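Below: one structure in C-alpha coordinates.
For this depiction, one protein chain was excluded, whereas all remaining protein chains were kept in their positions.
Up next is chain A:
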(Lines give C-alpha, C1' and ligand atoms only; values in the text may rest on other atoms or scores of the structure.)
Protein backbone atom coordinates (compact mmCIF):
# COMPACT_ATOMS: atom_id res chain seq x y z
CA UNK A 1 0.00 0.00 0.00
CA UNK A 2 1.38 3.35 -0.98
CA UNK A 3 -0.05 6.85 -0.80
CA UNK A 4 1.73 9.52 -2.86
CA UNK A 5 1.27 13.28 -2.43
CA UNK A 6 -2.19 12.96 -0.88
CA UNK A 7 -4.15 16.13 -0.13
CA UNK A 8 -7.39 16.20 1.76
CA UNK A 9 -9.54 19.13 2.79
CA UNK A 10 -12.51 19.17 5.15
CA UNK A 11 -14.14 22.45 4.17
CA UNK A 12 -11.33 24.98 4.37
CA UNK A 13 -9.22 22.83 6.65
CA UNK A 14 -6.22 21.27 4.93
CA UNK A 15 -6.02 18.00 6.90
CA UNK A 16 -3.49 16.09 4.80
CA UNK A 17 -0.68 18.07 3.24
CA UNK A 18 1.06 16.32 0.35
CA UNK A 19 1.35 13.18 2.40
CA UNK A 20 3.43 10.33 1.03
CA UNK A 21 3.50 7.06 2.93
CA UNK A 22 4.34 3.46 2.26
CA UNK A 23 2.72 0.60 4.18
CA UNK A 24 4.75 -2.54 3.55
CA UNK A 25 2.98 -5.90 3.54
CA UNK A 26 3.54 -8.32 6.40
CA UNK A 27 4.31 -5.51 8.82
CA UNK A 28 2.55 -3.68 11.60
CA UNK A 29 2.61 0.03 10.98
CA UNK A 30 1.51 2.13 13.92
CA UNK A 31 0.36 5.72 13.44
CA UNK A 32 0.48 8.02 16.43
CA UNK A 33 -0.04 11.72 16.94
CA UNK A 34 -2.34 14.16 18.68
CA UNK A 35 -6.10 14.13 18.08
CA UNK A 36 -7.11 15.86 14.87
CA UNK A 37 -3.66 15.37 13.36
CA UNK A 38 -5.01 13.53 10.32
CA UNK A 39 -3.95 9.98 11.21
CA UNK A 40 -7.49 8.60 11.06
CA UNK A 41 -8.02 10.40 7.77
CA UNK A 42 -4.93 8.67 6.37
CA UNK A 43 -6.23 5.31 7.60
CA UNK A 44 -9.68 5.92 6.10
CA UNK A 45 -8.12 6.92 2.80
CA UNK A 46 -6.67 3.42 2.59
CA UNK A 47 -10.13 1.82 2.28
CA UNK A 48 -11.67 4.87 0.60
CA UNK A 49 -14.09 5.73 3.40
CA UNK A 50 -12.39 9.07 2.86
CA UNK A 51 -11.51 10.08 -0.68
CA UNK A 52 -8.63 12.59 -0.89
CA UNK A 53 -8.87 15.46 -3.38
CA UNK A 54 -5.56 14.75 -5.03
CA UNK A 55 -2.66 12.32 -5.01
CA UNK A 56 -2.14 8.70 -5.95
CA UNK A 57 -2.83 5.43 -4.24
CA UNK A 58 -1.26 2.12 -5.15
CA UNK A 59 -2.58 -1.06 -3.62
CA UNK A 60 -1.82 -4.42 -5.23
CA UNK A 61 -3.02 -4.20 -8.81
CA UNK A 62 -5.00 -1.02 -8.14
CA UNK A 63 -3.61 2.31 -9.18
CA UNK A 64 -5.78 5.29 -8.31
CA UNK A 65 -5.38 8.92 -9.19
CA UNK A 66 -7.58 10.92 -6.83
CA UNK A 67 -7.85 13.86 -9.23
CA UNK A 68 -10.27 11.61 -11.14
CA UNK A 69 -13.51 10.23 -9.71
CA UNK A 70 -13.04 6.87 -8.02
CA UNK A 71 -15.52 4.37 -9.47
CA UNK A 72 -17.84 2.44 -7.21
CA UNK A 73 -16.39 -0.79 -8.54
CA UNK A 74 -12.88 0.20 -7.46
CA UNK A 75 -14.13 1.27 -4.03
CA UNK A 76 -15.85 -2.07 -3.46
CA UNK A 77 -12.85 -4.02 -4.75
CA UNK A 78 -10.42 -2.21 -2.45
CA UNK A 79 -12.73 -2.56 0.54
CA UNK A 80 -13.03 -6.30 -0.10
CA UNK A 81 -9.24 -6.54 0.20
CA UNK A 82 -9.03 -4.55 3.42
CA UNK A 83 -10.62 -4.98 6.80
CA UNK A 84 -11.38 -2.17 9.20
CA UNK A 85 -11.83 -2.10 12.96
CA UNK A 86 -13.43 1.02 14.43
CA UNK A 87 -13.02 2.72 17.79
CA UNK A 88 -16.65 2.08 18.76
CA UNK A 89 -16.80 -1.43 17.20
CA UNK A 90 -19.77 -0.69 14.92
CA UNK A 91 -21.04 -4.24 15.16
CA UNK A 92 -24.47 -4.76 13.58
CA UNK A 93 -26.79 -4.77 16.62
CA UNK A 94 -29.56 -6.61 14.75
CA UNK A 95 -27.33 -9.61 14.01
CA UNK A 96 -25.74 -12.27 16.22
CA UNK A 97 -21.98 -12.43 16.67
CA UNK A 98 -21.81 -15.23 14.09
CA UNK A 99 -24.01 -13.32 11.63
CA UNK A 100 -21.83 -10.23 12.09
CA UNK A 101 -18.79 -12.24 11.07
CA UNK A 102 -20.41 -14.15 8.18
CA UNK A 103 -22.24 -11.15 6.69
CA UNK A 104 -19.31 -10.07 4.51
CA UNK A 105 -18.19 -13.56 3.42
CA UNK A 106 -21.74 -14.60 2.46
CA UNK A 107 -23.13 -11.35 1.03
CA UNK A 108 -19.98 -9.87 -0.49
CA UNK A 109 -17.61 -12.75 -1.19
CA UNK A 110 -20.54 -15.10 -1.99
CA UNK A 111 -19.03 -17.91 0.06
CA UNK A 112 -21.27 -20.91 0.76
CA UNK A 113 -23.07 -20.40 4.05
CA UNK A 114 -21.71 -23.50 5.76
CA UNK A 115 -18.11 -22.70 4.86
CA UNK A 116 -18.53 -19.12 6.09
CA UNK A 117 -19.95 -20.34 9.40
CA UNK A 118 -17.14 -22.85 9.89
CA UNK A 119 -14.56 -20.17 9.22
CA UNK A 120 -16.33 -17.74 11.56
CA UNK A 121 -16.27 -20.32 14.35
CA UNK A 122 -12.52 -20.79 13.86
CA UNK A 123 -12.04 -17.04 14.05
CA UNK A 124 -14.09 -16.86 17.24
CA UNK A 125 -11.77 -19.44 18.79
CA UNK A 126 -8.83 -17.36 17.66
CA UNK A 127 -10.13 -14.21 19.40
CA UNK A 128 -11.07 -16.21 22.51
CA UNK A 129 -14.87 -16.09 22.11
CA UNK A 130 -15.62 -19.64 21.02
CA UNK A 131 -18.98 -19.84 22.79
CA UNK A 132 -20.32 -16.43 21.81
CA UNK A 133 -21.58 -17.13 18.29
CA UNK A 134 -25.25 -16.84 19.21
CA UNK A 135 -24.86 -13.78 21.45
CA UNK A 136 -26.04 -10.35 20.32
CA UNK A 137 -23.67 -7.38 20.40
CA UNK A 138 -25.46 -5.71 23.32
CA UNK A 139 -24.69 -8.75 25.46
CA UNK A 140 -20.93 -8.30 25.03
CA UNK A 141 -18.42 -6.24 26.97
CA UNK A 142 -16.48 -3.63 24.99
CA UNK A 143 -13.44 -5.88 24.82
CA UNK A 144 -15.48 -8.79 23.54
CA UNK A 145 -17.28 -6.60 21.02
CA UNK A 146 -13.98 -5.31 19.67
CA UNK A 147 -12.62 -8.85 19.34
CA UNK A 148 -15.74 -9.78 17.37
CA UNK A 149 -15.07 -6.75 15.17
CA UNK A 150 -11.53 -8.03 14.59
CA UNK A 151 -12.93 -11.46 13.68
CA UNK A 152 -15.39 -9.78 11.30
CA UNK A 153 -12.49 -8.00 9.59
CA UNK A 154 -10.40 -11.20 9.44
CA UNK A 155 -13.30 -13.17 7.93
CA UNK A 156 -12.89 -11.24 4.69
CA UNK A 157 -9.36 -12.62 4.51
CA UNK A 158 -8.08 -9.10 3.86
CA UNK A 159 -4.61 -8.22 2.63
CA UNK A 160 -4.47 -5.44 5.20
CA UNK A 161 -6.34 -4.76 8.42
CA UNK A 162 -6.84 -1.12 9.33
CA UNK A 163 -7.53 -0.36 12.97
CA UNK A 164 -8.77 3.06 14.04
CA UNK A 165 -8.04 3.53 17.76
CA UNK A 166 -9.29 0.02 18.47
CA UNK A 167 -8.87 0.26 22.24
CA UNK A 168 -9.64 3.91 22.99
CA UNK A 169 -13.14 3.10 24.25
CA UNK A 170 -11.98 0.31 26.57
CA UNK A 171 -10.81 0.19 30.16
CA UNK A 172 -7.28 -1.19 30.69
CA UNK A 173 -8.22 -4.80 31.43
CA UNK A 174 -10.50 -5.10 28.41
CA UNK A 175 -7.91 -3.25 26.36
CA UNK A 176 -5.38 -5.94 27.20
CA UNK A 177 -7.67 -8.69 25.87
CA UNK A 178 -7.84 -6.87 22.52
CA UNK A 179 -4.13 -6.04 22.42
CA UNK A 180 -3.28 -9.71 22.98
CA UNK A 181 -5.24 -10.66 19.87
CA UNK A 182 -3.55 -7.90 17.88
CA UNK A 183 -0.08 -8.96 19.11
CA UNK A 184 -0.83 -12.47 17.95
CA UNK A 185 -1.85 -11.18 14.51
CA UNK A 186 1.32 -9.11 14.36
CA UNK A 187 3.36 -12.20 15.20
CA UNK A 188 1.62 -14.03 12.33
CA UNK A 189 2.82 -11.26 9.99
CA UNK A 190 -0.69 -10.08 9.20
CA UNK A 191 -0.33 -6.72 7.44
CA UNK A 192 -1.80 -4.10 9.74
CA UNK A 193 -2.04 -0.36 10.05
CA UNK A 194 -3.00 0.74 13.55
CA UNK A 195 -3.89 4.19 14.84
CA UNK A 196 -3.45 4.20 18.60
CA UNK A 197 -2.76 6.35 21.63
CA UNK A 198 -1.31 3.43 23.56
CA UNK A 199 2.46 4.00 23.48
CA UNK A 200 3.35 0.83 25.33
CA UNK A 201 1.47 -1.22 22.78
CA UNK A 202 2.97 0.79 19.91
CA UNK A 203 6.45 0.10 21.22
CA UNK A 204 5.70 -3.61 21.55
CA UNK A 205 4.10 -4.49 18.24
CA UNK A 206 5.17 -1.82 15.76
CA UNK A 207 7.55 -2.71 12.98
CA UNK A 208 7.31 0.92 12.03
CA UNK A 209 6.05 4.11 13.64
CA UNK A 210 4.58 7.08 11.86
CA UNK A 211 4.09 10.32 13.78
CA UNK A 212 1.51 12.67 12.28
CA UNK A 213 0.79 16.24 13.30
CA UNK A 214 -1.27 18.88 11.50
CA UNK A 215 -1.49 16.70 8.42
CA UNK A 216 2.25 16.29 8.13
CA UNK A 217 4.48 13.31 8.73
CA UNK A 218 7.02 14.30 11.38
CA UNK A 219 8.50 10.84 11.81
CA UNK A 220 8.51 7.66 9.78
CA UNK A 221 10.87 4.96 10.99
CA UNK A 222 11.68 2.27 13.51
CA UNK A 223 10.11 2.22 16.98
CA UNK A 224 13.57 1.94 18.53
CA UNK A 225 14.59 5.31 17.14
CA UNK A 226 11.21 6.83 17.86
CA UNK A 227 11.23 5.90 21.52
CA UNK A 228 14.98 6.45 21.97
CA UNK A 229 15.80 8.76 24.86
CA UNK A 230 18.07 10.70 22.59
CA UNK A 231 15.46 11.29 19.88
CA UNK A 232 16.60 14.68 18.56
CA UNK A 233 13.03 15.79 17.78
CA UNK A 234 11.85 17.70 20.85
CA UNK A 235 8.19 17.68 19.72
CA UNK A 236 8.13 13.87 19.57
CA UNK A 237 9.91 13.62 22.91
CA UNK A 238 7.26 15.86 24.48
CA UNK A 239 4.48 13.86 22.87
CA UNK A 240 5.82 10.53 24.15
CA UNK A 241 6.40 11.84 27.63
CA UNK A 242 2.86 13.22 27.85
CA UNK A 243 1.36 9.99 26.47
CA UNK A 244 3.27 7.89 28.98
CA UNK A 245 2.69 10.46 31.75
CA UNK A 246 6.40 10.59 32.53
CA UNK A 247 6.23 14.11 33.88
CA UNK A 248 3.26 13.58 36.14
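Descriptive notes on the structure:
As a working rule, a contact is a pair of C-beta atoms (placed from the backbone, for glycine too) under 8 Å apart; a residue touches a chain by one contact, two chains touch by 3 or more; residues count from 1.
The rule we apply is simple: contacts and distances are computed from a predicted model.
When the unshown chain is looked up in UniProt, the name that turns up among "Amino acid ABC transporter permease", "Amidohydrolase family protein", "Acyl carrier protein" or "histidine kinase" is "Amino acid ABC transporter permease". Contact with the chain not shown here comes from a single listed residue; of A:1, A:84, A:217 or A:236, that residue is A:84. Annotation: of A:38, A:52 or A:137, A:137 touches the absent chain (contact as defined above). Remark: the residues of chain A touching the chain excluded from display are 47, 49, 72, 76-77, 79-80, 82-84, 86, 88-94, 103-104, 107-109, 136-138, 145, 152-153, 156.
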